[in-house]
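The complex appears here minus one protein chain, its other protein chains still in place.
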Amino acid sequence: MSLIKETEQRTGGIALLLFGAAALIPLADDGYYLSMAVNIAMYAVLCTAWTLFSGPTHYVSLATAAFFGVGTYSVGLGIDTLPFPLLIAIAAVASSILAGLVGLATLRLSGVYFVIFTLGLAELVRQVVTWLQVNFVGSVGLYVFTDLTEAHIFWMLLALAALVYVTGWLVNRSRLGFAMRIIGNDETVARHVGIDVARSKVILFMISGAFIGITGAILAPRFAYVEPPSAFNPVISFQVVIMALLGGTGRLWAPLLGVIPFTILFDQISANFPNYTSLLIGIAFMAIVYYLPRGVIGLVDDIRMRQTKRHEHAAGVPEAAE
Amino acid sequence: MDILVTGTVLGGTYALIALGLTLQYGVARIMNLANGENLVLACFCAFWLHTAASINPIIGIALIAPGAFVLNWLIYAYGMRPLVDRAKNRGQLEIDSILATFGLMFIMQGVMLLVFGGGYFSYNFLSEPVRIMGENYGLNRIVALIAAVVIAAALYGFLYRTRYGTAVRAVAVNPASASLVAIDVPRMSAFAFALGGGLTAAGGALLSTFYTFNASMGVIFTMKALIIVIMGGVGDVRGAVLAALLLGLAETAVATLIDPGLTLAATYTLFILVLLFRPQGIFGRQTA
Partner (left out) sequence: MTGSSLLSVDTVLKAFGGLVAVNDVSFTVKQSELIGLIGPNGSGKTTMMNLISGALKPTSGTIRLNGEAISGLPAHEISRRGVARTFQLVRILPSLSAIENVIAGAVFGHVRAWGDDAYREAEVLLDRVGLGGRGGAPTGSMTYIDQKRLELARALASNPRLLLLDEWLAGLNPSELKIGIELIRDLREDGRTIIMVEHVMDAIRSLCDRCVVMSSGVKIADGSVHDVLAQPEVISAYLGADDA
């Protein structure tokens, strides 16, 4: 159990190669494709961090926009006085504290309460931040001027993505990961074998929230001007849910299968038919629920299983047809 | 005083929306996140009836509510029923219905955005002032409140005084036992879902007489209705009404006394208090 398995070594090797290749993208293009790559990397981190919590617990979190916004704001508020790396750390701490508070209030209860609470969370934080800024700062927006280019942002996101994957892998091997699997099976049993169910969920939610906050912080220089409606854009929360479910939540890298096609599709639609984005999101939700309940990865698994079955079939009893 | 009256009017409208949702969630077991869009759709219908056909919105309810009833029946029969049949347990159904109604929410919102655009709408209906205890209020608000009270009372009478209503409540308590006493649970669920949609639409039509609305505001109403339902206790009619009034008052108080931009913060404060101290709802009993 303590050794790294051979399959894991191979997966790690492939991942390393892919990351290396991805890191070269900014050298090839610094316009449209790089910007697309930044979007994909951003959603890859967000969706994987989301899946880290929502995958095993089955709690649908819509708090992504809130954590993201808290991260962006941490940078916006401190960029003139503190170094960027420190601000990223602050963003991580601030958003995981927010996640902890939300978790303490809702995670003892059933999933519906959690969904409802997180549904309005981004809007709530936006209202409070706006109110604080209007009443105590005097202006609503913040300027974020840095020397960081799109390429820098991309590399930072790539590094963060690697960190998320490693963290996810470590969590899966840890007691916490094992506890989450038991909780996902049967909470009553989990409690009776000594798992503090609420605490485990809160910790995992905080880890997930911290990564989302960091993503918001890294993206802050890209906005240049940060104001509440753009920083706490609730659409991000829904997009993350769609992409993660589209890919599948059973495995750590599965959300990526949803992130890449949906980011490209959403980009095309919002560029060419800006009035149809709501419709697209709606149809995507429907399609996932009715046709892809386990995501693309589920489909892949099914096909693979059918193939091995067919192989066995072919090897065993020779059939007339085919 | 002003807070009291304005808050009660707002609370009365919230109550209808929340009653609609509590029927849908408490009886049909579907957490309908598109309920707010249903409300907004009713706002637009009332607006259209008033401006294009000059039909009084109060009378318009007689058209809008049955229309919403049919629409929601269809949504349940073709959209939700397959999920109910497929779900292995209540948790699975909860997640599936949340995601499906999210889809529905965005689709309805998207269509309304395409048809009406993102702008704000309102129309003039009975906007002359009336004096109550020395202060002026829009007549439309007072009429809306009275209409809300009448509709809520009719619902209460139906649920608690008729056989059919008792059957609906029985399904809310325990679908398995209800089916043992020869209640057609799938039919009742569809009926409750449709009735909930009708109620919400009635609330929307009333709301449109005094409230400025736009195509994308539904989700905020859904959320408030959800919070009211939880505060009141799922499936609890009296609880929902009381919670709605409480929320209407709290919001109006915060908007008047502190800042209109903080209404959601008021909602959340109430929500958190309920979650921490009475997660089973105001009148809810502690369950094992």
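Order of writing sets the chain letters: A and B. Residues in each chain are counted from 1.
To be clear about the criterion, contacts are C-beta pairs under 8 Å (C-beta built on N, C-alpha and C of every residue); 3 or more make two chains touch, one makes a residue touch a chain.
Being a predicted model, the structure only gives us computed values, none of them experimental.
From the set A:Arg10, A:Arg175 or A:Arg310, the residue in touch with the chain omitted from the display is A:Arg175, counting the whole complex. Touch with the chain that is not drawn comes from one residue among A:His152, A:Arg191 or A:Arg251, which is A:Arg191. Counting over the whole complex, chain A has residues 1-2, 175, 178-179, 181-182, 184-186, 188-197 touching the chain that is not drawn.
We take it that only the chains that are shown with their structure count from here on.
Chain B meets chain A in the complex at residues 31, 33, 82-83, 91, 94-96, 98-100, 102-111, 113-114, 216, 219-220, 222-223, 226-227, 230, 259, 261-265, 267-268, 271-272, 275-276, 279. Residues 58, 60, 105-106, 108-113, 115-117, 119-120, 123-124, 127-128, 130-131, 134-135, 234, 238, 241, 245, 275-290, 293 of chain A are the ones touching chain B in the complex.
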